[in-house]
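Here the complex is missing a single protein chain, while all its other protein chains stay put.
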Amino acid sequence: MNDAACDLLDEYLAKARSGERAALASLVRAHQRSVYSLALRMLGTRDLAEDLTQDVFMQLNGNLGAIESNRHLGFWLRQVTTNRAIDQLRRRSRVQLTSLDEEQELFSAEDGADPLLQRHLRELLSDLSPQARAVLLLRYQEDLDPMDIARTLDMPINTVKSLLKRSLETMREKTGGLTLRCEDQPT
Amino acid sequence: MNQDIESGLRSALRPVAPSEEFSEQLLARVAAHPPARPKSYGLMPRSARPLAWWLATTLAACLVLAVGVQRHLEQQRLQQSGLEARREVLQALRVTSQKLNLAYEAVKSESTSLADEKPGI
Partner (left out) sequence: MRKYTLPILLALLGPTLASAAPNPKLAMPEFSGLAQKASESVTITLDPTLLSMAGRFLDSNDPQDAATKEIIKGLRGIYVRSYTFDKDAEYAQSDIDAVRSQLSAPGWNRLVETHSRKTHANVDIYIMIDHEQAVGLALIASEPRQFTIVNIIGAIDLDKLHKLEGQFGVPKLDIDGSKTTGQEPRK
């Protein structure tokens, strides 16, 4: 996100803190994709993801005064979403994906996306521990570096690196031999 | 292959939007529920006020303590991060300087060879 967009969102945050509902709505719109995607990929079903997303933003509603900047807001939302998802997952057994529609929604439907890779990714995510899943999502969905992941999850950085490494190793084993589509991604 | 896996992950894990219907419901719900205000102390019955006062004071003290502890932990975490960042800066510059030295040695070695080949220069 560039500086102009960040400045704008900082302005909305200030307005939202003083009670302006339109500004709060803009903040929700700006961050809901990220929160919803994290919730969906952590919990596995649309219903649970929607519930969690709603809870997170309602919690934000009551904690706006503590949020100092849009950057802090992003950090807070990721932290609350992942922590609450991890708590939920710990209270119940392995997540089951129930419908093909929901499976397709879990991963971005890009033209030319490899369906075999998609299936393996789904299996990988559901096989990972809640913490490992959170680390993977924060790294590859939110593009956080390991230090920021460590701060978000309140976890030692070496644990983050170790979880990333092991998750990728598992992925390599499960996707070995597949022809994968290669894209250059900026760091 | 490994670069493909991580590129594939980034591609597959791009954020997805919730349904428009959910989005509208969410905005409506957030707009309809402003932050809760604390209840006015004056509306409590007289008999409950001393107990409530004691409870509120204890809670406030616990809160201050908790915030203090949290700040201390946060400070410790920041210090740890800062020291780690310092270590990484020093390491990065050390690595850079080693490689600059390699380049320097190669250039120096080339200059020496040229001087040996052409003694008049």
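By written order: A and B. Residues from 1 in each chain.
Rule of thumb we're sticking to: a residue touches a chain if its C-beta (ideal position, glycine included) is under 8 Å from a C-beta of that chain, and two chains touch if they have at least 3 such contacts.
Small disclaimer: the values here were computed from a predicted structure and weren't measured.
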item	value
Residues of chain B (touch criterion as defined above) contacting the omitted chain	1-3, 5-6, 27, 78-79, 81-83, 85-86, 88-107, 109-111, 114
Absent chain, residues of chain A that touch it	1-2, 4-5, 8-9, 12, 22, 25-26, 29-30, 145, 147, 165, 168, 184-187
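Keep in mind that, in the parts below, only the chains that are shown with their structure count from here on.
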item	value
Chain A-chain B separation of Cα centroids, rounded to whole Å	15
For the chain B and chain A complex, residues of the former touching the latter	1-18, 22-23, 25-27, 29-31, 33-36, 77, 81, 84
Chain A to chain B touching residues, read off their complex	19, 21, 24-25, 28-29, 32-34, 36-37, 40-41, 49-50, 53-54, 57-58, 61-62, 64, 105-108, 110, 113-114, 117-118, 121, 136-137, 140-141, 143, 147, 151, 157, 168, 171-172, 175, 180-185
